[in-house]
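The structure appears below as structure tokens.
A single protein chain has been omitted; all remaining protein chains appear in their positions.
Right, chain A next:
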Amino acid sequence: MIKAILIFNNHGKPRLSKFYEHYSEDTEQQIIRETFHLVSKRDENVCNFLEGGMLIGGSENKLIYRHYATLYFVFCVDSSESELGILGLIQVFVETLDKCFENVCELDLIFHVDKVHNILAEMVMGGMVLETNMNEIITQVDAQNKMEKSEAGIAGAPARAVSAVKNMNLPEMPRNINIGDISIKVPNLPSFK
């Protein structure tokens, strides 16, 4: 079982948090902070596993993480999950994000956290892995987006126009934010697809 999925950036700002067990908001923030501290002090070229994040923790659980450019993707899992399997799953997740957002960068995750949630929901459901096939995930996500667009229809047009104008007003917006290497590089991993 996956206990929690966290995405945060190099400064510990949460970009997505999904807990499959209930915690109070304060505890959740504490878990994110603590996990960030554990993960961020590790070197780039050490192993991707960490035992005993204290809060979600217990000795049963492991943190499995990957670091892509400005973002950390952290999965907290129990002993029933295969360590390398989950590493592969993170890779699939990031590749899927890359396809859906067309060259994903941190800003996509910042402004469209709802979409990221929807993509994640097609991969992991209630802490269990639902689908590992990237094409299948993308097909389902696209179909749902299409439905959303058709529902918006005529009524949606003005809203879309306004939001386009709003974004037009701020063309400098992404450039203002200095996040260095913006796009997340997707390294090749020999593991599963």
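Quick note on the criterion: a contact is a pair of C-beta atoms (placed from the backbone, for glycine too) under 8 Å apart; a residue touches a chain by one contact, two chains touch by 3 or more; residues count from 1.
Assume contacts and distances are computed from a predicted model.
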- Item | Chain excluded from display, named as in UniProt, from "Adaptor related protein complex 3 subunit delta 1", "pantothenate kinase", "RecA family profile 1 domain-containing protein" or "Auxin-responsive protein" | "Adaptor related protein complex 3 subunit delta 1"
- Which residues does chain A use to touch the chain missing from this display? 1, 14, 16-18, 20, 22, 24-26, 28-30, 42-43, 45-51, 54-55, 80, 82-85, 87-88, 110-114, 117-118, 121, 125-133, 136, 140, 143-144, 147-148, 151-152, 154-156, 158-159, 162-163, 166-167, 170, 173, 177, 190-192
